[in-house]
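Heads up, one of the protein chains got dropped from this complex, but the rest are sitting where they should.
Note that the chains are named A, B and C in the order they appear, and that numbering of residues resets to 1 at the start of each chain.
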Amino acid sequence: MPRREKSIREIFSNGLLKQNPTFVQFLGMCPTLAVTKSVESALGMGAGVIFVLVLSNIAVSLVRNYVPKEVRIPIYIVIIASLVTVLEMIMKAFVPDLAASLGTFLSLIVVNCLILGRAEAFASKNGPLKSAADGLGMALGFTGGIVLIAFFRELLGAGSITIWGSLKLDLIPELYQVNILVQSAGAFLVFGILVSQINKYRMNKADRNEEV
Amino acid sequence: MELIAIAFGAIFVNNVVLQQFYGLCPFLGVSTKKSSALSMGMAVTFVITLSTIIAFLLYDLVLVPNNITYLSTIVFILVIASFVQLVEMFIKKFSAPLYSALGVYLPLITTNCAVLGVAIDTTVNGSKIFGVGTDVTLIMVTVYALGISIGYSLVIFLFSAIREEMDAYPIKRNWQGIPIALITAFIMAMVFYGFGGIV
Amino acid sequence: MDGIVIVIILALVVSIGLALLLSFASVALHVEEDPRLQDVTDLLPNQNCGLCGNPGCKAMAQSILDEDSRLSQCKPGDQEMRELIKEYLEEHPDESGEYVKVKM
Partner (left out) sequence: MKHITIVVTLSIVVLVASVMVFFVEAWTTPIIDDYNFEQANLAKFEVLPLLEGSDSLEADLSYDFTGTSITEVIVIPGKGYIYTAEFQGFQSIITYMVGFDTNGNITGYKTLIQGDTPGLGAEIAKDWYKDQFPGVSINDFSEIDGLVGATITFGGSAASLSKVVDFHNSTFEGVVLETPAEKLARWKKEITIDNAVITDVSGDYTLSGGISRIEFANDGSKDVAVIYTVDFEGYAGIVEYIIALDLVTNDVIGLRIVTNEETAGIGSVISEESFQTQFDAMLQIDALNGNIDEVAGSSAPITYGALKGSLTELINFHKSAFEGEVIETFNEKILRWKNEITVDNAIITDVSLDYTLTDGIYKVELVNNGSTDVAVIYTTEFIGYNPSETVVYFIAFDLVTNDIIGFRVMYQSETPGLGAKIADDSYFVQFDDLLQADALAGNIDDLAGATITTGGLKTSLVDVVNFHKVEFQGEVIGIPDPVEMSDANLLLALPDAVTFTSVYGDYTYLEDILNIYEAKNAADEVVGYIYYGHVKGYGADNIEFLFSTDKVTNTVEIVILNDTQSWDLADEYANYDGSAGLDFNTSTWLENFEGTTLQMLLTTPVDTVAGVSTTTGAMISVIETIAQYHTDESIGGGN
């Protein structure tokens, strides 16, 4: 059957919500868990992913017709790696504190399965504009996902939300903070609970659709 | 003694999955069966150890002398990806049993952040792992990489054993699969915190 | 100007070396396999995330051909992907003319 071409808007919203990389596709879980100690780190990582994913999708889309199959993956990886390196240097130059707090995970955007995944799954089959839209949607969806996790972890674990040093919300007194949530292990817990609740919502919705 | 400390730290204290969050996708994905978890562990051990050695040699002999360490990420990933691809083709050609036990896991590992993560940590961020001012040697790097791999294999195997057991119990629909696996990983991570007290 | 010369030399050495290695290896180490395997692999997201329980997308493709895995096990894959694979397999029987039963 003939398939209707998706509009750019659909492609964008697909990544943002329907195929959300964090909660539906479970892509890029390493940074999802590692940089969600604070909202600020999550935002920084999100920005980095937006930058790399949009540009890498465009770049891959541009070269897609000239790449031999044998070296497809090395070439995509080199494109992504150089973008990440550029990003790393730019962040170190302009937002050094954030770059330090993201640590190795800034470099590891290279192997964030989301980026290579979109290059393979979408950009290598679509034009630059659509690829850019896909990259932006996916990256924003990813950012939203990790910021949500970071929000719960930082709020419940450290009692306050601090963004760029100045914007600080002190919400929970020390006595009631759940310290484990800002530790590494807490990431699994928060992420697990959030996924289960989102699953619940999606399943309820799917059930309702069936009834209708 | 120092090497034992490095290995112990890499296996338990800074466990690659539970503490450093490297290699999570396959950790959650390829852990539904003990047999595949075991294969995954072996494949990861093979790739991480060799890639780390390659990366360390490249870094020490090529990148640092030429003052181009900013190219680390690109060179490492390119070399590692090609290397893994070569090994995969090689195994596929010459040993079918080895391919099904190990080879099919290799492409998955190319984009496993644990591989690049360990390569970068032991070179560019060497002082973070081995202490500020330490003269990092190839043997230290190898021991660390092996330790990380063993830690990975250990955790993914334990995790798969737990998940196999869990299959026998009813779990609410919205918790099935990834969510309950994450909660299990949470509990395992808490357990591994205990090792932090040892070093 | 020394810096850029070193960078260019390194880039060329590494890329030419690896490219030669890979391209010859792809010939020397070529293994005959079901042509549908590569096609299905290409239809999968190729993110190699492992979340389907198979070690990578190629293994998932094999598993689909073996009728072991359901298409919905692929977390990153969407409805469109599932339909494309189903369509493809409905149109491509194996050498003996048998069709794969696709599990959604």
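We take it that a residue touches a chain if its C-beta (ideal position, glycine included) is under 8 Å from a C-beta of that chain, and two chains touch if they have at least 3 such contacts.
These figures come from a predicted structure and were not determined experimentally.
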(message) Based on the whole assembly, the unshown chain contacts which displayed chains?
(response) A, B, C
(request) Determine which one of A:54, A:75, A:116 or A:139 touches the chain that has been left out. (result) A:75
(message) Just checking the interface: what residues of chain B touch the absent partner chain?
(response) 70-71, 74, 78, 127-128, 131-133
(message) Suppose we count only contacts with the excluded chain; which residues of chain C make the list?
(response) 3-4, 7-8, 10-12, 14-16, 18-20, 22-24
(message) List every residue of chain A that touches the chain not included in the displayed model.
(response) 37-38, 63, 66-68, 70-71, 74-75, 78-79, 81-82, 85-86, 89-90, 92-94, 96-97, 100-103, 154, 157-160, 162, 177, 179, 182-183
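The criterion applied here is as follows: only the chains that are shown with their structure count from here on.
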(message) Counting only Cα atoms for the centres, state how far chain A is from chain C in Å.
(response) 24
(message) What's the distance between the Cα centroids of chain A and chain B, rounded to whole Å?
(response) 22
(message) Two or more other chains touching the same residue: where does that happen in chain C?
(response) 18, 22, 26, 47-49, 51, 75
(request) Find every residue in chain B that makes contact with two or more other chains and list them. (result) 25, 28, 71, 78, 82, 85, 110-111, 178
(request) Show which residues of chain B lie in contact with chain A when the two form their complex. (result) 18-25, 28, 70-71, 73-74, 77-78, 81-82, 85, 110-113, 115-117, 120-121, 124-125, 172-175, 178-183, 185-186, 189-190, 192-193
(request) Please name which positions on chain B make contact with chain C in the complex. (result) 25-26, 28-30, 32-33, 36, 39-40, 43, 62, 66-68, 71, 75, 78-79, 82, 85-86, 89-90, 92-93, 104-105, 107-108, 110-111, 178
(message) Can you tell me which positions in chain A touch chain C when the two form their complex?
(response) 3, 14, 18-19, 21, 24-27, 68, 70-71, 74, 113-114, 116-117, 120-121
